[in-house]
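Heads up: the structure comes next, in C-alpha cells.
Note that one protein chain of the assembly has been removed; the remaining protein chains are unaltered in position.
Chain naming follows the written order as A and B, and within any one chain the residues start at number 1.
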C-alpha cells in the first residue's frame, strides 16, 4: 500500500487517542489499536522516503526506566527524536526522589515543558501499572489546576501487566508477514513458557500477547508448566476477547500440544506469578537473604522444565513444519548465551532476521503512540507532513516525494491555512 | 499584559546582560534583574501561544551537577531545549577529570561548541562560587587566546552563596501572585528556618531570598535558632540593600515573631554555617567517620528545634491568617515524607499548587538567563521570534499569532534584513 492509501485508511478509522495515555491495549478499541498500528506503518514508510517527521520544534520526552533496558530505551529515544523531542532521563538514582518526594510532585516537576513520559516499571507485581496511573492522575491534577501548560501523555514502556509497545510491534510484524490483519483471523499462535536459567522475568510479554492477539480473531493457545500461571484477570480477559472477536483462546499443559499445528510460536520464559508476588514482598522489605533463597528455589523449580525447549524437532510439529518463531529478544539461546535455554541455536539462527524485523517496528509504534496522543487531528497532521515534505537527511541529489494528501485532510487544512506562507526564522542573506 | 506590551516594557529597561555570567543576583542591577524576569515572563507567554523559541539551530548546553538534583536538572534541560540547545552532562564520575585535570583545562575542553554552562556546586562552603569564578576565568582565557570560537555563558544553578534561578523564579511567582513588582513594596516576607530530620541542607536558598527580596522594597524578616546563622556578608548585604530600596530587613529569634502579620512565609531548613564549614573540611579530608559524628551531632542539634514547624496555628497569626506559603521543594512534610518535618500536611496541601506554580517559572527563568547572556539585542531577538512566528508544535488547525513588534525592534530589523527572504535548506519537490 502506498502512503496515500495508508493515509486514506487512517482517515476512515473511527478512533481518537488524543490526550489518552497508552497503558494497556485492552483499554483501547480495535479502531484505536489500528490507528496506532497504521500510523506506525505510515511513519515507517515516510521515514524510508526521507521525509522529516518532526512535529515538535522543541519539547521533552521524559524516560523513566525502573528496570534495565537496551532496545526499549533506544526505541523510545529513536521515536522521541524522530518527532523532534529531546529525551531527558529521570534517573531516580541521581535525583532527589529518594528524599521522600511524592509521585504527584515529581510528575509535575518534570513536566513543565514535557510532551511525553515513557515509563518502564515491571519489577514489582501490582506496582507498575498502579504507578503509571498515579503519574497520570498527578498530571491531570497539575494540568487542571493550571500548573502545567500541557498535560503530557504517558506511554507504557512495560509494566507488571502489559507490554503494549512490544505486543503492538509484534502485531505490526505479523501484519507485514501475513499481509494483512484480516489474514491473521484464524491463525494459530502458541504463546508458551520456555526454560531459562534465570528467574524473575516479567509476565508482561505473554500477558500482552494473549491480551492483544485475541482481539484480532486469532486462535491463541497458552501453555506453561503447573505453577507458572499468568495474572488470572488477564487470562479471563483473553478468553472474553477471543469470544467476541471470533477467535479462540485455550490453555494446554505442554509445549508439544501448543506447538502442534501452530502457525506462529512465541516461546519465552517468565517467572511464576506466585514467585513474582513473593519477590515483590521481599524487594519491598529489602530482604536480600530472602531474595537469594527465593532465586535458588525458583531456579530449581525452573530446572524441572528444561524440556520446554524450542528445537528443530518440536518446530517440525508446527504447521507445515515452518511456524513463524517470535521473540521479544534477547532470547536465551542454548549453547550461545547459556548452556541450556529457551531455544536451540539452529532454530534461533533460522529466525534471527525475522525477530530483528519484529523489533524494528518498536520505534515506529512508540512514535505512533506519541503522535496519536499529542495530535487532535492525526490524518491532518500526517497529511501536512506529506504535502509539505522536508528532507530528513539533506540530499543534494534527490528530493523527497510530495504526496497529494487525501481529500479530508486537505479540506481541513485549506480552511484554516493562509494561501501563501512566508518563510520564518530561517533566512538567507541578500544575493 | 499582552506580549507586545511585555516586549515594549523590556525595550524600556536600561540593562544588558550580554556576555555576563549569572552567578549572584546582587551583582546585577535592578534593571538587569527585571530584564531576566520580564524576559522569562514573555517567553512563558509565547510558549503558551505555541511559538517556537529556538534561537539555536545547533549548540550545546553543558550541565555540571556536583550535587543531586531533579527539578533543577529538568529545568535546565527544559530551558536548553526550549532555545534549541542539546544538553551534555559533564558527569565527573565518567570523565577523566579525576585524573588530575585542572579546572581551566576542563572548562576549555567542554566548550568548543558550547553556548551555556550550568553549574550546581553547593556542597562545600567557600567552594561553589569560587569554582564558578574559576570556570569563568578559564573561559575568558580560552576565548581571548583564540581557543574558543565563543565564550560560553555560565548560569549558577546553585552555589554555596546564592541560588539565583530559585530566587528569581520565586520573584516571578510573587509578581504573578501580587500583580506587579510595585505591589511587592512593603510586603512582609518571613524567611525562616524550619526543623528537618536531615542535615547539611545548603544555605543558598535563604541567602538567595534575603539577597533578592531586599532589592524590591519588601519588608524582609529572617529568623532562625541560635547557631543557624547564614554567611555574615550576605546578611550585611541584605541590610544595606533593604535600606537603599526603601524596604526593611530585620532578624528575630523565633518563628512566631517572624510569622506575625507576614504576608509571605518561606519556612525552610538549612544547616548551621559552622556545621557546613566543619562538613566542608571533613568532606575534603574524606573523613567518613568524622562526617557520621557530625551528622549525629547536627541532627541532635536540629532536634532541639522541632517547634520550628509550620502548622495551621502559626499560619493563623499571619496577615489575615492567609500568608502565602512558599517553598523551593521538596518540603519535609510531617506525617508524609517524615514523622516530623518543616510543615504540616494540612498547610502544605493548602499551598501545594501554589508551590508548584512557583516552581513552574524556573525553566523560563533559566531560559531568560541564557537568552540575555547570548543575545546582544534582547528586544530585537524577541521581536524576531514574534514577528516571524514558527509553530512550536505542529498544529494543522490553528496558526500561532503574529505579533506586530514594538517600533524599536522593527526599525532595527528592517534596516538590516532583506526585503524578501528565500527559504533555506528545507525544500519540497517539484509539484
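One rule holds in what follows: a residue touches a chain if its C-beta (ideal position, glycine included) is under 8 Å from a C-beta of that chain, and two chains touch if they have at least 3 such contacts.
These numbers come from a predicted model, not from an experiment.
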item: Chain not shown: contacting residue from A:33, A:86 or A:135; value: A:86
item: Of B:4, B:30, B:45 or B:86, the one touching the omitted chain in the full complex; value: B:86
item: Residue, one of A:16, A:145, A:317 or A:337, that touches the chain absent here; value: A:337
item: Interface with the undisplayed chain - residues on subunit A; value: 47-48, 52-54, 65, 68-71, 73-75, 77-78, 81-84, 86-87, 198, 329-330, 332-333, 336-338, 352-353, 356-357, 359-360, 362-363, 384-385, 388-394, 396-399, 417-418, 421-431
item: Touch residues of subunit B, complete complex, unshown partner; value: 54-60, 62, 86, 88, 90, 94-97, 99-102, 105-106, 108-110, 112-115, 142, 145-149, 374-377, 380-381, 383-384, 388-391, 394, 399-402, 412-413, 416-418, 422-431
